[in-house]
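A single protein chain has been omitted from the complex, and every remaining protein chain is retained in its original position.
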């Protein structure tokens, strides 16, 4: 099976390349009747709010926004004053993939910490934050972790608890970037709330898992939500026709779509890792906890392979590739890709 | 006919309370197949780009964003350095309705100018900008007008030309906030490009005219677009699954939807103004150029009327109300509303 | 006596054109011995801190900064989140004369209010703030007044009290820009603390009254000072060799210099106003409460007069001039200026 970029089946570039799940399209159609008050004062948003409270606790406060970068920046902006700092992994989306939006919009400092596998630990934080405290340095006030990480690894519940204890002891606010939290929850066999651990606030995404657009910022500590209504508009994250985001999240949370789709993409990644290992003898570079497979292949194979199967080389020099599975990844694509990869690598 | 807020027909609060036009839903369904590269490198966006060039000139550069506030802030951010200023009408959306997003995100100064009808003129600008020039004052660099204005008035082509000449002579960049540009174009019997006049950059909206979400920032002067790719992400305006915005704009521009919908809402507003005048003897406060009707009614009638017909009082003390028509406003709603208004006013 | 710009005696352009008072130079010399720990942990700053507490209350917290714009911006930055707003007079220094620094650095919105004489009142505030409250508008959180105003008028103690009551009732923080607070206190026959009224925080200046550089941000409500140590550095306002600012303020507050100098410049302005009236029949445009005289003269006289006596026309079209007196203004300069003015006006 040859990959045709302009007449595409599916590929492994990103879970945001996938289409929208039919149940979401159906929810959008159902929401499309009559007038609804703008900016959230509508029955669809009321329903979504109730589902968010059922999912994340009745004291939680959720705000639907446009996208994950928006949710993350709004989270930082809700907590940080511009002389404060947030610690994060060097690989964190807020540090690498948001074109400096946190610095521009929040103005605070990111303290990026190198890690082995995308995960922060109390020990890494302790060391990085030790020199701080003087007025000449930004004041550490927040820790942001990604669950799962950008390297496809998942914090265990005990690891989350240890980070929570560290943050409480140091009076640091804990933020979880959960753009793919559903995948982590499925991997842990846990609820979404459990997978977020002791987070004080959570960016909760669905676009990478079958939705069309829209993410949520969930204040698990509602005290942090003071002013958040204004803040959302102030950081360009308030949709006028909000019902169309709300309707998607009602389907996502109320019909179990988060779990069904994440289970499918996680399983696909496990199959992909196995197929690659069997066909080409290549083992994953990190544990395949969720729907990402990272692997090192001969660097000269990266470009030829990416020509027929669109994906992103993670580190060209090192030959590190990332292959993402989606809710719609099919068995036959996995097999075809593994076979192509094996041919490429053997030829290299 | 009694208005039921929780089982809504349609009302006159805002054109963003309306539903999504069926042709847009159909376009979304058609776009929902297979994988598409994220962030705009997809066939739907290529098609939309071509239509934008056909509409706004082949040298223009368009960037799809989340919403109108995002388009406006990105426009200011593309032009202004933080020590510069933009002049606008006191009623401008950027000044009144964006919760300070321009100040927060661009950091520049807004020079708000009181107007009679929402329109700036060379004379008003000349007077306001006269004292500037010293290093103690922000440097005027940009003029932003709304076409149509927030008061439902439309700049004539000659008025636009006069503003353009003023801006060229003073080396000021001209921005047009065209959240409802389609309505202005229909009112003028002009093309979208003509209705934008000599704008250097344009916020072009569709959400108030039948789309679900997504607006565009159009650089009519492409020299201003340097860096705009990074800027869009940097101000939280880059959608990952961009094809779903692109597909909407392809329907909007390619199938004439902008014109059809705007013509309907403009006509509805004219009918509404006439019905109100006939039933209650109340004349519009401003010319009904597009789909907004402003009228002064006895202040004590505002609240009772808004209880049965949801709308926003514009100035409670003055009894100034705003009634917006939409692409889906029906004849019978206009008649029923006018009758209720007449009863209310006579009783007041 | 002919004015020679390059061999200057003194003129009436600004009180910041004056030289440094000899007692301040002496204080600087005295502080110039041995090493002192940088950034404020030194005996001179300890002494200044004690004097600030003696002046503004023992719970107050003072932070020395570089200049008045720095103090003002730090004041706004200590209080406002970027989705909040500060109300001020249209003529306020923060609105007109700081090249947009508040917008750039704090990101919040300024709600500028036209006034008759530079003074805000509860009525003006009430009207301006009425439409606010929705998430689409910046949230009013602060009121900033200048004491004295930029038009040389002084708030009476009762006027201050009325503003304080308004702010308390509306939960607004009250900031006083006291770049010339000493002049206001002398005018009122009041202490500096009384002249600041019920301010929650105060920009307190000395540079226009005989110092070389350095101003203070005084938190009269110390709860607002949380984080101010970091904030000062974060907004570029922390001097390394802080003792040299501290030594000046010790002279200013501890040796009564603030009062002596302000009394001299206030008296000079009264004499100037009288001399102008007697010589040219021109009355002041505003009450001469402090060291500024505003007057309307024939517009065509502005430029010729400013050629021999350097000063700033306030409004060229209206012929409104501002003449400032300083701690070092001499009787004979006043007489010579009034005579020249009279000749000019009669000739006009």
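Labels for the chains are A, B and C, by order of writing; each one numbers its residues from 1.
Going forward, a residue touches a chain if its C-beta (ideal position, glycine included) is under 8 Å from a C-beta of that chain, and two chains touch if they have at least 3 such contacts.
Note that this is a predicted model, so its numbers are computed, not measured.
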Touch with the omitted chain, as defined above, among A:138, A:234, A:248 or A:326: A:138
Residue, one of B:43, B:82, B:222 or B:254, that touches the chain absent here: B:82
Given C:241, C:307 or C:346, the one touching the chain that is not displayed: C:241
Option touching the unshown chain, where C:104, C:119, C:180 or C:322 are the choices: C:104
Sites on chain B contacted by the missing partner chain, in the whole complex: 39, 77, 81-84, 107, 135-136, 138-139, 227, 229-234, 238
Chain C residues touching the omitted chain (full complex): 6, 8-11, 13-14, 16-20, 25, 28-29, 32-38, 43, 66-70, 73, 98-101, 104-105, 207-208, 212-213, 230, 233-241, 244, 310, 326
For chain A, the residues touching the chain missing from this view: 82-85, 96-100, 103-105, 107-109, 112, 135-138
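We adopt the following convention: only the chains that are shown with their structure count from here on.
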Cα-centroid distance, chain A relative to chain B, in whole angstrom: 33
Chain A and chain C: spacing of chain centres that average the CA atoms, whole Å: 51
Averaged-CA centre spacing for the pair chain C and chain B, given as whole angstrom: 42
Chain C, residues touching no fewer than two other chains: 82-84, 107, 135-136, 138
